[in-house]
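Reviewing the structure listed below.
Heads up, one of the protein chains got dropped from this complex, but the rest are sitting where they should.
Letters A and B mark the chains as written, and numbering starts fresh at 1 in each.
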Amino acid sequence: MTRTLRELAVLSGGELTGDGGLTITGPAPIEVAGPGQITFVSNPKYAHFLASTGASAVIVPRAMDAPEGLAVIRADNPYYSFLLIVRAFFPEKPFLAPGVHPTAVVGDGVRMGEGVRIGPRVVVGDRCSVGDGTQLLPGVVLGDDVTVGKNCVIHANVSLRERVVVGDRVVIHDGTVVGSDGFGFAFEAGSYRKIPQVGTVVIEDDVEIGANTAIDRATLGETRIRKGAKLDNLIQIAHNCVVGEHTAIAAQAGLSGSTVLGRGVRVGGQAGFAGHLQVGDGAAVGAQAGVDKSVPDGIMVSGSPARPHREEMRAQAAARQLPDWMKEVRRLIRGLESKEKEPESTC
Amino acid sequence: MTRTLRELAVLSGGELTGDGGLTITGPAPIEVAGPGQITFVSNPKYAHFLASTGASAVIVPRAMDAPEGLAVIRADNPYYSFLLIVRAFFPEKPFLAPGVHPTAVVGDGVRMGEGVRIGPRVVVGDRCSVGDGTQLLPGVVLGDDVTVGKNCVIHANVSLRERVVVGDRVVIHDGTVVGSDGFGFAFEAGSYRKIPQVGTVVIEDDVEIGANTAIDRATLGETRIRKGAKLDNLIQIAHNCVVGEHTAIAAQAGLSGSTVLGRGVRVGGQAGFAGHLQVGDGAAVGAQAGVDKSVPDGIMVSGSPARPHREEMRAQAAARQLPDWMKEVRRLIRGLESKEKEPESTC
Partner (left out) sequence: MTRTLRELAVLSGGELTGDGGLTITGPAPIEVAGPGQITFVSNPKYAHFLASTGASAVIVPRAMDAPEGLAVIRADNPYYSFLLIVRAFFPEKPFLAPGVHPTAVVGDGVRMGEGVRIGPRVVVGDRCSVGDGTQLLPGVVLGDDVTVGKNCVIHANVSLRERVVVGDRVVIHDGTVVGSDGFGFAFEAGSYRKIPQVGTVVIEDDVEIGANTAIDRATLGETRIRKGAKLDNLIQIAHNCVVGEHTAIAAQAGLSGSTVLGRGVRVGGQAGFAGHLQVGDGAAVGAQAGVDKSVPDGIMVSGSPARPHREEMRAQAAARQLPDWMKEVRRLIRGLESKEKEPESTC
């Protein structure tokens, strides 16, 4: 399948400079794109690639210059325009054939929507509900009383535990667990006694969750992942946490119990949060940060323990200078001490 | 189901102040509890919630004051009393119907105990033993020669590899792997050669392990998780490690090979341990700590590299002051130098 550059400019909502009749064979990353391919630059720090790219065309921000002779589509959001072009070359298609595979095991009182696709070896517990158009890939296990909304894709070997609720258009990647017990034990008479974890987890619409992530059920009440939140792989979400709308969490980050992330928060990889914290709307958390205090709206924190990012940068700069600076201060003090002695001796 | 407050006071072993005839509809966390609900405060730092809670009754430590008009149960261990009350409202019930589901695949020479509940699509290898009352949830895989004790719950898609031994009353959450090969390779003639990992893993009685955790088998001998230990989600336990009795490890922590944690150790989330370390009984390790030396009994360490917690706190305080302090020292030295010059010039 090929497209003309003009077609791509139209569907991506951008403004074309160059030969609209060019035949484009597909999209590619800028470092490896070759003749006939289209690529993009969104972040000015990668603009230097424009000079050397082998691509025939490139999508750039409205204000970005491009080398003579390179066909260009200028767009408000080049990354999003690129998304539309990738999708044009690679139309979405279902992972499974329609219907319920004969090797799937479906419990009593299950409500299956229209057009569901249930793969081999799926297990659906009693009284579950699976929405229209939803796909459950092989090895998925739904405990009793689970609800999954419409047009979801639940990938292989995902476990959705008893009573978990999943909204519409949710994607959950392979091996992820939703609704495992929260980590709560009372120490009594020499050993830990398990606090029953009788709450649940609610995953709202348009959430995407990566592979091998773990989201614990609430002790009481619910753990909640709000609309449009995006979670990467191998993330830990403890009991009673809330992840706000359109909040994005990178891989291997972890939240302790009852911590609440606001709306539009961005969390870097391997960051960790203590329990019972409030992280405000639009806050940002650096990779590997150790957040032990609540974070106000719109603030970026980094470091472990985490502090405002500017402060952390200043402290890192100071720490980097420290060994040399300690030497220098010793030298200066010694200099002063020896000068001290001179006048004394001359008196 | 409702209970009177008097009934709850009796079953929780606490002392009631207030109207024992109050009808209680259920337990709830203190921030969200409403009329008819019972909650608890254990840690004095959350005592301020008592003034604002909507709960009808609250369990508190013997010595804690409570506002006028709030019904109170005073108990030695309010968290444990709360546990008993939660359990009273939410009695435990099995996840599966009794017996072996017809889609389970059971190998040769398997010994199944009384009252087992083996779910759909479970695979049990040859010569395994499953104890009385144990539940294997859908998708669980037992390799050959695995032993699981009595009254265990092994959740969906857990893998217990060949020869692994699990005690009684053990709970393992979804997706966890026990007995994967240790990470051991000898570099020879330009490439890594795999050291055969021919040991095993022993999980003792009353252990609970979270979701998507990985516990490697020993190279030779055994990796061992001792009685009553509690492991959270996404934890790495390498070959030949030992986790002591009643030791608790929070999510995403990781132990390198042959490290031994003593009894009653507490490990914070995302902490990491080098190999071949000894961590003493009752030691504590802060979240995100990087432990590269053995830790004596009863000591708390934190930071990366980890050191005694007080020392780390002192060093963090110093590091926080550092940028301002460097400025100040520069100012003082400059002041001294200029004073130096004055007397010189007057001589």
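One rule holds for everything that comes next: contacts are C-beta pairs under 8 Å (C-beta built on N, C-alpha and C of every residue); 3 or more make two chains touch, one makes a residue touch a chain.
In this text, all values refer to a predicted model and were calculated from it rather than measured experimentally.
*Asks:* Write down which of B:29, B:139, B:167 or B:244 is the residue touching the left-out chain.
*Replies:* From the options B:29, B:139, B:167 or B:244, the contact with the absent chain belongs to B:139.
*Asks:* Of B:219, B:247 or B:302, which one is in contact with the hidden chain?
*Replies:* B:219
*Asks:* In the complete assembly, which of B:62, B:111 or B:194 touches the absent chain?
*Replies:* Here the residue in touch with the unshown chain is B:194.
*Asks:* So that we can see where the missing chain sits, which residues of chain A does it touch?
*Replies:* Touch set of chain A with respect to the missing chain: 27-29, 32, 77, 79-80, 82-83, 86-87, 89-90, 92, 95, 101, 103, 119-121, 137-139, 155-157, 171, 173-175, 206, 208, 210-212, 228, 230, 232-234, 246, 248, 250-252, 269-270, 287-288, 304, 316, 319-320, 322-323, 326, 329, 333, 336-337, 340, 343-344, 347.
*Asks:* Touching the absent chain: which residues on chain B qualify?
*Replies:* Touching the missing chain: residues 103, 105, 121, 123, 139, 141, 143-144, 157, 159, 161-162, 175-177, 180-181, 183, 185-188, 190-196, 198, 212-214, 216, 219-221, 234, 236, 238, 240, 252, 254, 256, 258, 270, 272, 274, 290, 292, 304-305, 307, 314-315, 317-319, 321-322, 325, 329, 332-333, 336, 339, 343.
Following the convention adopted for this analysis, only the chains that are shown with their structure count from here on.
*Asks:* I'd like the Å distance between the centres of chain A and chain B, where a centre is the mean of that chain's Cα atoms.
*Replies:* Computed value for the inter-centroid distance: 25 Å.
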